[in-house]
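Only one structure is covered here, and it is reproduced in the block below.
Selected chains only, in their assembly positions.
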Amino acid sequence: MRSYRKELCFNTSTKRAYINITPQVEECLRESGIKEGFLLCNAMHITASVFINDDERGLHKDIDDWLEKLAPHEPVSQYRHNAGEDNADGHLKRSIMGREVVVAITGGKLDFGPWEQIFYGEFDGKRKKRVLVKIIGE
Amino acid sequence: MRSYRKELCFNTSTKRAYINITPQVEECLRESGIKEGFLLCNAMHITASVFINDDERGLHKDIDDWLEKLAPHEPVSQYRHNAGEDNADGHLKRSIMGREVVVAITGGKLDFGPWEQIFYGEFDGKRKKRVLVKIIGE
């Protein structure tokens, strides 16, 4: 069994952002040389997500509006976590979108359906945050 | 390390559906011959889910009503993704229910608690869609 590890770094200019990281993950896979196995991609921070969906800007705006409706940022005083912080909503938004994805590796490629793309979802940005890519296989 | 891959196909007669796919996944596991490892089962489409819950029809109706309340289909005009499409709600419903499950394989079996069953959740059906089963181990 072989394994590979890499961190990707992000520092978004907005508090919330949705970034297609598929090309960077594919680059990791190429570097690893692994042909058959599993790839784990997870946010290393607890107010961010890694998820798989469609690379369509309208949809990302829909997701953002919807998350803000289900777990609104304001008023920040509604959350007990926000004593000295204001990012409780980011923890909740990330709970909906998920921390991680596990992707099958087949023939040296991400074994994806036609529209699957990997996204970094940032819910408390404007600072440096990391994503972990770990691959095991042969 | 051994690996195994298979696609399962679905074409539901309704827009939304919940199908117990545990028997098909168990058949994949038998075919693989793998005794110890991990099994990944994921939707290959971005308006569908694979999730684990109870095989109880009342619960599936509850889940369906609840998802429709959290991410309603109508009015389709409320979503920016729906320019030429009408399935934005399916992308959101799938975000709640998740894309994939990872299941431990122990002694050649799905290592499950008493009520765990694997479901395919369809949120934009009436067309052919696929689920990936990938197993790694020994």
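First chain written, first letter: the chains are A and B, and each begins at residue 1.
One rule holds for everything that comes next: a contact is a pair of C-beta atoms (placed from the backbone, for glycine too) under 8 Å apart; a residue touches a chain by one contact, two chains touch by 3 or more.
Everything numeric in this text was worked out from a predicted model, so none of it was measured.
The total count of identical chains across the complete complex in this file is 3, with 2 shown in place.
In the analysis below, only the chains that are shown with their structure count from here on.
Considering their complex, residues 1, 3, 5, 38, 40, 42-46, 70-71, 79-83, 88, 91-92, 94-96, 98-100, 102, 130, 132, 134, 136 of chain B touch chain A. Residues of chain A that touch chain B in their complex: 1, 36-38, 51-54, 56-59, 61-63, 66, 70, 96-98, 101-104, 106, 111-116, 136-138.
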